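Structure provided below as C-alpha cells; questions to follow.
A single protein chain has been omitted; all remaining protein chains appear in their positions.
Chain lettering (A, B and C) follows the sequence in which the chains are written, and residue indices restart at 1 in each chain.
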C-alpha cells in the first residue's frame, strides 16, 4: 500500500534524525502533501539577543518541508534537500514555534515545498518565517 | 576606533549565541569582510542517514555570514538575518565542516554575504554547500 | 491621503516601466497588500523549446511583487527589489500567464512578498512558478 509506506517514511525521518530530536522538534500532524511540527524555544536554541537562532528556525522549516515531501513519494523512495531559502519576517521571541509545510508540486524527481513558521507566546501568535525549498527524490537506503 | 568595535562584535556574536555553542561552532579567523568557522560533525548534528543535517549546515552558514557582516558595520550597530538561501551540493558525510563567508556588498542598511561550506574527512575535502544571504544593519541593543 | 498615494504608486510603476510594457505585462487588479497581473505569452517571450522563458516569468513575478509592496508604503516612499527567488514548478506552455503577489510582511524598511504564477491555455490552468522576494523601502525620487 503506497500510502501506508509514505506515512511510515514521514514518521521515520522524525524518529531517526538525531539533530531534530536534539532540538526538541516534534511531529504534530501530517497528511498527503503537508506536515506540521512544533519546537519549544528552549534557551539552547537562542542567539545572542535571546531570540530563536535563524539556524534553529531553518532546521525546523527544513525538516518539516522534508516531512511534507516524504508524504508524497512512493515506497522505496526517500527525499533529500536540494536547496532551501528562508525569509525572516519578524524576530522570534516567543515560547514555542510551530511550522506547517505544504507541497506545491510533487514530480517524479523533484518536490517543491513551502513552509510557514509561527511564533507563539502566552497571549499572541505571529508569522515569523517563510521557507521555499526544493527536494530531490532518491532511492531509499537500507538501514 | 571603528575597526576595533567591529571585531568585538564578531567575537561577541560567537561567544554569546547559545545555539552556536550547543552545535560546537567555533570562530577560527576573520577580518574586514570575511569570517571563517568550523563545526566538528558530532553524532547529534546528523540526520536519519548519518549525514550532517541540512539545518546544522544552514546554521553554520548563517552564523558565519553574520560574522562576516558584523565585521563591516560601524560601532553601535548590529546585524540580523533577513533571508538566507542554502544550496546543498553534496551529502556531508565527513568528520568536520568548515565555512568561509565573504561580504559581497556592505551598504548602510543591508549587507549581502555569501558562504561556502566544505566537508572534510581524514583523506579529502569537498564543497558541500553554498549560501547566499541578506542581513539588515540594526541598532545594537544594550545587554 | 496615504491610501491614495499608495495606489498611485502601484499604477505608476506599471505605466512607467519600459521593460514591463515591452513584455506586455498588464496590471489587472490590486488592493492594499496584493497585486494581480497578466502577460500574454507572445513568441518573443519564449525560449528555445517554445516555452515561456524563465526570465520572462521572473520579470512578471518581480514586478507584481513590486506592485504589492508599493501598495503598502506611505506617500513619498518607493520600493526596490533586494532579492527574488523563483521556483519553476512546471513548464509554461500556455497562451497566458497570470500572477498574484501578496505581502507577507510590510515593515518600515523591508517588505516581504510572495507570488504565484499560473499558466493558462484554452482548456486548463496550472501553477507554474512561485516567487519569494524581499524589497527595500526607499525615498521616492522626483521625476
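The rule we apply is simple: a contact is a pair of C-beta atoms (placed from the backbone, for glycine too) under 8 Å apart; a residue touches a chain by one contact, two chains touch by 3 or more.
Quantities reported herein were computed from a predicted structural model and do not represent experimental measurements.
Of the options C:27, C:82 or C:111, the residue whose C-beta touches the omitted chain is C:82.
Counting over the whole complex, subunit C has residues 12-13, 16-20, 22-23, 43-49, 53-56, 58-60, 62-63, 80-88, 91, 141, 143 touching the chain that is not drawn. Contacts to the hidden chain, counted on subunit B, fall at residues 85, 87, 89-90, 104-105, 112, 114, 127, 130, 132, 134. Taking the whole complex into account, subunit A touches the unshown chain at residues 82-83, 85, 109-110, 134, 136.
Heads up, the rule we're going with is that only the chains that are shown with their structure count from here on.
Interface subunit A/subunit B: over half of the residue numbers present appear on both copies, so the contact uses mostly the same residues.
One inter-chain figure worth recording: subunit B and subunit C are separated by 32 Å, centre to centre, where each centre is the mean of the chain's CA atoms. With centres set at the average Cα position, the gap from subunit A to subunit C is 28 Å. Once the centre of each chain is set as its mean CA position, subunit A and subunit B turn out to be 21 Å apart. Looking at subunit B, one finds that residues 82-83, 85 touch two or more other chains.
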